[in-house]
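Every protein chain of the complex appears in place save one, which is left out.
As written, the chains take the letters A and B, and residue 1 is the first residue of each chain.
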Amino acid sequence: MGGLPAGKVEPTEHDYEEWERRVDALMILLSGVQGHKKLMTVDELRKNIEALPSDAYERMSYYERWVTSITQTMIQRGVITTEELGRKMAEIEKRD
Amino acid sequence: MKETGSYQPYSYFQLMEVSLRELLVEKGIVTEAQVAATVEDMRSRSPERGARVVARAWVDRSFRERLLENGSHACEELGLDVPALKLVVVENTPAVHNMVVCTLCSCYPRMLLGIPPDWYKSRNYRSRAVREPRAVLSEFGLQLNIKTKIRVHDSTADMRYLVLPMRPAGTEGWSEGRLAATVTRDCMIGVAVPKPN
Partner (left out) sequence: MIEPRFKPGDQVRVRKTYPLGHIRTPFYIRGHSGVVERICGAFGNPEELAQMRSGEPRQPLYRVRFRQQEVWPAYQGNAEDVLEVEIFQHWLE
């Protein structure tokens, strides 16, 4: 991405939401920082972000890209399956 | 762990986060307590930690040398834990100004400074910081003399960078705490310089 034409840098910040912080925390845990069992690398995180559709930057926020990438990595690694994820997502949507 | 407060349905991605986390907990890979503890740990990492390192380097010449030699070890000397961080500290001088970017993603010395700001991760910063650093700096309000050389560091691999800014004039005799208060996060990325206040 370096060197491509781009616009003014807007010095935006935002207070991260709790779910975003949890995504960040999951990455720290799963990549084995601080002694947790290492189940993925930051390289896989990056690779799976790079593999997102090219409009991902417009359509998805930073942690939306991260959670997609981490989940994809867990499926690739066989830690979870697509079926388990689908069932779990449907179960949670039904709650309350 | 549903979001508390006024009822909001989950977005697709929030649903994914909850689902992923619950599955990992069910499989014994993580616990909710570990996730919560890690969230709090990251929340506690902030630019104030980096500012302490900078202030110490300003008052202690031999610490400054050790900091430039091995950034991570020097942080640990001050009791700042920086797990897995390979820190390279680059020093501003009257002749040279340093600036840090990660064009490929958003690499940042998180274990020292905490989570980076949105703009650091933005396409615009990542594209332009390497190619037109002076224009980007002037958008941040920092005008550099043309005689000052710029070193832009692109953290493409395992090292992470911290800019050691110059100690501002007019701060003779200040305590480390007061000195540290002049060092903002943006000074340590290289898009600002400390001002005495």
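One rule holds in what follows: a residue touches a chain if its C-beta (ideal position, glycine included) is under 8 Å from a C-beta of that chain, and two chains touch if they have at least 3 such contacts.
Note that the structure is a prediction, hence the values are computed from the model and not measured.
Asks: What are the shown chains that the omitted chain is in contact with?
Replies: Among the chains that are shown, those touched by the missing chain are A, B.
Asks: In the full complex, which of B:59, B:78 or B:150 touches the chain missing from this view?
Replies: From the options B:59, B:78 or B:150, the contact with the absent chain belongs to B:150.
Asks: Using the document's definition of touch, tell me which of B:85, B:112, B:130 or B:193 contacts the absent chain.
Replies: Considering all chains, including the one not shown, the answer is B:130.
Asks: Spell out, residue by residue, where the missing chain touches chain A.
Replies: 1-3, 41, 43-44, 46-47, 50, 76-77
Asks: Identify the residues of chain B touching the omitted chain, counting contacts across the whole complex.
Replies: Looking at chain B, the ones touching the missing chain are residues 86, 88, 103-104, 130-135, 146-159.
One rule holds for everything that comes next: only the chains that are shown with their structure count from here on.
Asks: Cα centroid separation between chain A and chain B, in whole Å?
Replies: Each chain's C-alpha centroid was found; their separation is 21 Å.
Asks: Quick check on the complex: what are the chain A residues that touch chain B?
Replies: Counting only chain A, the residues touching chain B are 1-14, 16, 18-19, 21-26, 28-30, 33-34, 36-37, 39, 46, 49, 57, 60, 62-64, 67-68, 70-71, 74, 79-80, 84-85, 88-89, 92-93, 95-96.
Asks: Please output the residues of chain B touching chain A within their complex, sorted ascending.
Replies: Residues 2-3, 10, 13-24, 27, 29-30, 34-36, 38-39, 42-43, 83-84, 101, 103-106, 111, 115, 117-119, 121-131, 136, 139-140, 154 of chain B touch chain A in their complex.
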